[in-house]
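Just one protein chain is left out here, and the rest sit where they should.
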Amino acid sequence: MEGFGFSVLKERHINYDANDKSIAEYIAEREPSFRTCIECGCCSATCTTGAFTNFSLRELQILLKRGENEIAREQISKCMLCGKCILVCPRGVNTRNVILLAREAFRKLMKNEV
Amino acid sequence: MHKADKKRVVVIGGGAAGLEAAGQLARAGCIVTLLEKESETGGHVKNWYHLFPDIRNSDEVLKYLVRQADHGNITVRTGVTAGSLEKNGKSVIVKTSRGERIISDAVVLATGFDLFDSRRKEEYGYDIYHNVISSADLEVMFREGSVKRHDGEIPQRIGFVHCVGSRDSKVNNLYCSKLCCVTAVKQAMEIKKHIENARVYCFYMDMRMGGALYEELYKESQESYGIVYIRGKVSEVSDNIDSRLIVKVEDTLAGRPLRMELDMLVLMAGMEMSESGMRLAESSDLQTAENRFFAPADHHFGSNRSNMDGVFYAGTCTAPMNITDTISHARAVVADVTDYFRNINA
Partner (left out) sequence: MKSEGKKRIWAEYQKEIADDHYFYVRSCIRQSFFPGSEQFFLHFLGDVLGKDIYENPSHTTCTGIGYHADVVPLSTIMTVIARHYALMKDAGYRHIVISCVTSFGIYTEIFETWKHFPEELEKTREYLYKATGREFDLPESMTHTSDIIYKFRNEIADRAKYRLVNHETGEPLNIVEHIGCHYSKMFPKYGVGGAEFPNVLGGMIEAWGGNVIDYPERRHCCGFGFRQYLVQANRGYSLSNTTKKFSSMKPYKPDLVLTNCPGCTMFMDKWQYTIREMEGTVYGENGESIPVLTYEELAGLVMGYNPWDLGLQYHMVQSEPLLRKLGIEYDPADKFKTKDGRQMPLPQNLINA
């Protein structure tokens, strides 16, 4: 029926149990440093891309870990692989490899080129 | 020195601080009476399984502590509670639950801490939902070698809630208990050792890893054990029809609320001033701080001294401390006590 002028809203929750975490698992198996991120944001602060667009490497990593793959997928191609994030990361996360593996995972697991 | 010249010290509390202080005082030549309210000494340590940061079996520490207090100058009296302290000239008289008046030259309070009673955080449903347990309950499960749900199943998805009863003005505890973060890290790793394929999540506000090798342990838990850390305080827990726990939490770093179903939830209970310590503070006019722990005479160079001459503090009755710091604090009290004896003799 139409004409209510309002509707049931979609919940904003991250539905953790239902979400597919296979991309994150693919990355973590090949690049264990991916797991050690403490979300400090140092990578995003120094990021060339993030300075001018709404790209955050910190956020991208957490989205992948929570299985919010669609939102993450849209972001990945923005990275220019300059590697400044690797230099600044206090945890030693190989962030460039994280990006490369993420692209690979989307291609292999989702048959879905980034 | 003749026995008659020796100083008499009463140590109140037979946990890590009390046992260490008694041992060190005895070695310094004092005649020590150790009062323990429980039927045996050892305090909280005897309930723990493995200890951070080196995953040592707690029994080793317990054995060390008991050996420390096994000395000819020490009389250990269990099942005795100290009711109040009273100054009489230079002596301090300890009145006990058995109606005795023990005359001493100095008293060391090592009354320790109580674990926060998780039932006070009603929204987590401890003591209501079967599979909501406390960090202390989990240690018992580890000791018994069996981590199981109430229905006997092996839990596959386990969550840890940090800061239960700490950093929480709703329960009047604004302070950080310091050890719960690293305990959660340790317990999360232990879970993975007990249940290989378990998925383990820690819900934290901040990871406060300010102790030797804590941060290293944290990183190891991420890298080698795959423990998932989610920054956000759980606001509410409920049971679903399959008796799984539903937690409400925001993933503050993703900026969105997160829904998750768990088989078991562990509440990281904080540390509070012990009830027996509070009773003594009240009956004997000992000053306490805003956090209700005993207020040391000076934060920088008098952390073992009280506001009453001849009465000293050791260990977690003054602030949350780990075992290492507790033992150091208990050793330090001996310096203050012997100083005090020198000064009153002079």
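Things to note:
Letters are used for the chains, namely A and B, taken in the order the chains are written, and counting of residues starts over at 1 for each.
Rule of thumb we're sticking to: a residue touches a chain if its C-beta (ideal position, glycine included) is under 8 Å from a C-beta of that chain, and two chains touch if they have at least 3 such contacts.
Just so you know, these numbers come straight off a predicted model, no measurement behind them.
The hidden chain makes contact, of the residues B:I246, B:A297 or B:A332, with B:I246.
In the full complex, subunit A touches the omitted chain through residues 1, 4-9, 11. By the touch rule set out above, subunit B reaches the unshown chain at residues 119, 122-123, 125-130, 236, 238-241, 246.
By our rule, only the chains that are shown with their structure count from here on.
Each chain gets a centre from the mean of its Cα atoms; for subunit A and subunit B, those two points are 40 Å apart.
Of all residues in subunit B, those touching subunit A in their complex are 207, 219, 222-224, 226, 228-229, 231, 251, 253-254, 256-261. Interface residues of subunit A facing subunit B in the complex, by the touch rule stated above, are 12-17, 28, 32-33, 35-36, 38-39, 58-59, 62-63, 65-66, 68, 91.
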